[in-house]
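So the structure is just underneath, and the comments pick up after that.
Removed: one protein chain of the complex. Kept in place: all other protein chains.
Moving on to chain A:
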Amino acid sequence: MLAEDIVRIGRPIAKSNLSNEMRIRWLTDVDNDVCKNYFRNVFLLELEEENDAFHYLSIGEEKDKNFEVDRRRNTSFPIIYPNGGNPLNAQGIYPVPVYLMYDQHIKKMNNVEEFAFEVVFPRLKKTVIYLNADDSRLEKIAKRSAQILSQHYEQFIDKEKQLGILYIWDKTTDAFQKLSEYKKDKRLLWICESKLHPKRHLYLDGDVALKGIIEAKFSEAKELGYKKDAVSTITNQKEDEVVSIYNKSWLWLSPTWEMPRSIYWKKNEWTNGIKVDKKSYESYLYGTQFLKQITVPISNALLKEMFSPIANVEAKRKMRNTSFEPIYGVPLVVPLIHGDSQQLYKKYSQILKRENLSNEDLHLEILAGINRIIPRFTDEHRLNLLYYSGDLSRGNMHIRMMLTDILPSVAEKLQKIVREVNSIDLFDIRKLFSIKNEQPFYRTKSLPSLISNAFGPGYVWSVMQAVFHKQPIRIRRLYEATTRKLNELANKEDYWGMLDELVFHYSFLAFYQKYSKEIGFKERVNTLSDWNRLMAKYHEGSLTLNDLQTSEQLGFVSGLLLKQFSNSYRFKTGNDDYVKHRVMKFGSKLTPDMIWKSGVLRCKELKEQWDMPLASNFEKNLGIILLAFIEANNKKILSNEKDQFMTTFWSGYLLYKKDEKRGGINNGNK
């Protein structure tokens, strides 16, 4: 269950030695970009038994028409931004008397009665530190606050729309302190210098504020169900108080959509499902905040790689990077059985701070397209990757895939394989095809991109799931897609495009080879060394029937043969390419049968007719290849494995180079 995982993630954070300041930062909206403009106008009322003072502050500064909140001070103003409802009314529970003020509130600050009883009083009633205070005391505070504000109304009022924070620094509560020195304390959060006692300073007690924040959040959750002396779903123990876990702290559980609510439950009876105790709820809050912070969108470029059609080169080229709905990725690491220790908290901090990381850590950009780095975890943990799209703020989210229970060691090996493919194999493949480009190849750069380009967008999640769980994968689709694309590009004579496709094809085969070896899967694919060996034999003219037993081998040497012949043909006839001129018909789809009957079979006749000076290896190879074609046809390989044949045919065709050792003219390569 996701909620249970979130509690498990949050527990080490809740138990950690995180400072009050950081905890407030995590649990409130002080850093929320939506709230920055409230910090422009802070109305701080310094209340003592007899005296009072008014402070008009701005916590931050204007930079390029943008207000930037001062992050060194904003945690002293623990605001909670309301999710839904009418924000003009007192909403939820407030930890300390720090309230968001909207324009309508600010504009009526000169109306003492109205402001005191419609704005301040209802809020004081819902403030944790005043929960036990009687109404007459709260009425007094409200009235006194309204009077101070009204006296200074001209000082802050503006015709423009204003947002602000009303801060009632009330010395009679234990939430605030006044000290004669300015100091940085783990517990106390500095607000500003006192006006009543210059050179003394006003502080917010972080412990009290934090307790209030947890209480406020817990009380907010009570709205959808609350029980006393009930069993918590998370601890399985009877607890003093439990609340429903469904609320808007974690929008995945937002009750906007009421799907899991049984028709037998009333609107405020969500506790019939999952209910949590206060401690677990606190962990849950930290967990949700942590997940919010590590959630990142997948880059548009990668989305294009992942979800463009793969069987048509032109269609993919025409796709815009922005044509795809944003998808967000969330990595979760949880222990397999037990253990939520400080060790875990340290690792979580590393993920957030992105420090002390090494190459051996899991770079999720490579593995999952998520720009996060996960430090090394043992195999007693599991990595879960969660992908979703949609508008979370409306509680409208759509899960795309949840890849669960990934072993960190498997992820590490996959990362190594992808890196090797990009650093070693890609280099070798480019060298073989005489491509001098040393730029990174986006299609092979990450695992999702590799998989999607090979299998197509419809299979990206299922193949990723298989690969992360070390299950065998089949590569028939790779051949199908490559053949289609090569055929399309050959018709357009886009040989560079064809090379690009072949580079990807062989890069994926390199990945597949390493992956199969890793998981102990027996299927073997031909590697570059196999093709080099076959090419050397071809140039020597020492091919035998045994060398041409598979459709791939036969396709490859047919490609070499026709290219060699084509070079000579062009020289002799002045005509275009042999394959294009004689074998392919305009717009047609080249097949193994056409290569055999319209291409290879006619070489001998044309060679005699045009008296072509082909190297001695040509005749020797031609005989063997023709025999191999008859054998392959009898075995029905040509029709059953046409994609493999065609892919390697174009590989051989585009790879063929005259053999320098044997000279140009004789080799049919003038």
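Basically, a residue touches a chain if its C-beta (ideal position, glycine included) is under 8 Å from a C-beta of that chain, and two chains touch if they have at least 3 such contacts; residues count from 1.
Methods note: contacts and distances are computed from a predicted model.
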Candidate names "Decarboxylase", "Osmoprotectant transport system permease protein", "Cytochrome c oxidase subunit 1" or "CRISPR-associated protein Cas5"; UniProt protein name, chain not shown: "CRISPR-associated protein Cas5"
Residue touching the undisplayed chain, where the options are A:102, A:265, A:328 or A:433: A:265
Residue among A:66, A:293, A:356 or A:462 that touches the chain left out of view: A:462
Which of A:195, A:382, A:413 or A:570 contacts the chain that the document leaves out: A:382
Touching the absent chain when the full complex is considered, from A:126, A:470, A:589 or A:620: A:470
Chain not shown: contacting residue from A:404, A:487, A:598 or A:633: A:404
Missing-partner contacts on chain A, residue numbers: 1-5, 8, 231, 233-234, 236, 245-246, 252-260, 262-265, 272-274, 334, 336-338, 382, 388, 390, 395-402, 404-405, 407, 461-462, 465, 469-470
